[in-house]
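A protein chain is absent from this complex, but the other protein chains hold their places.
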Amino acid sequence: MQNRLSRIGGQVRGIQKMIDEDRYCVDILVQLSAVQSALKNVGYSVTERHMKHCVTDAIEKGEGSDSIEELMTVLKQFSK
Amino acid sequence: MQNRLSRIGGQVRGIQKMIDEDRYCVDILVQLSAVQSALKNVGYSVTERHMKHCVTDAIEKGEGSDSIEELMTVLKQFSK
Amino acid sequence: MQNRLSRIGGQVRGIQKMIDEDRYCVDILVQLSAVQSALKNVGYSVTERHMKHCVTDAIEKGEGSDSIEELMTVLKQFSK
Partner (left out) sequence: MQNRLSRIGGQVRGIQKMIDEDRYCVDILVQLSAVQSALKNVGYSVTERHMKHCVTDAIEKGEGSDSIEELMTVLKQFSK
């Protein structure tokens, strides 16, 4: 995950360079879309890991409902 | 726009730190959502600027259709 | 959930009427956004119900991983 985030950081700096060089807006939008998609994938990985560990533990302790509702709240935010 | 992208870069580094510190996944997802929303706003600004300059120029030269279709293609990608 | 879907069906018919009446595109887009948001909320309800029942049952039987991966696949599709 750290490598993916480092790459995302590099992509953001790349977009800054494009803006400095007054590159064509559509090309900048294409890069922004790529960063968004990479970020989304990181989010899905975090979500899956969370479900496989924290949510699973909570369910096994009989406290699944709160944990699921907590996750739903942030998923709604994340998938806007 | 450069300031916003610099802030986004800082937020990405912040998320990396959270992962290093094994912070709670839901808190990480909240931060990822914030970065996504900031990126989306940068994209809207680029889109608006593009429409007000490049697309407008193309329309004034009678070449609007191609420019609009080009923008639609990247907007579909951007709003996934 | 059935009421919400019936309302969504009614909104879709409403948009068809707007198009028949050649209403202003921006007003049609506003209605389309409303239907999308209503659909998303139905999707979240279905997701939450699924997690609280099927995924929870699978976890309690020790088969959580497959169930979580199945859900992640469809969540990625749903939040495009």
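By letter and in written order, the chains are A, B and C; residue numbering begins at 1 in each of them.
Following the convention adopted for this analysis, a contact is a pair of C-beta atoms (placed from the backbone, for glycine too) under 8 Å apart; a residue touches a chain by one contact, two chains touch by 3 or more.
Just so it is clear, the structure is predicted and the values come from calculations on it, not from any experiment.
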Left-out chain, listing which of the shown chains it touches: B, C
Residues belonging to subunit B that touch the chain removed from view: 40, 44, 47-48, 51-52, 55-56, 59-60, 64-65, 68-69, 71-72, 75-76, 78-79
Residue ranges of subunit C at the interface with the undisplayed chain: 1-2, 5-6, 8-9, 12-13, 15-16, 19-20, 24-26, 28-30, 32-33, 35-37, 39-40, 42-43, 46-47, 49-50, 53-54, 70-71, 74-75, 77-78, 80
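Here is the rule we use: only the chains that are shown with their structure count from here on.
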Subunit A-subunit B separation of Cα centroids, rounded to whole Å: 13
Between subunit C and subunit B, distance of the C-alpha-averaged centres to the nearest whole Å: 25
Separation of subunit A from subunit C, taking each centre as the mean of its C-alpha atoms, in whole Å: 21
Subunit C, residues touching no fewer than two other chains: none
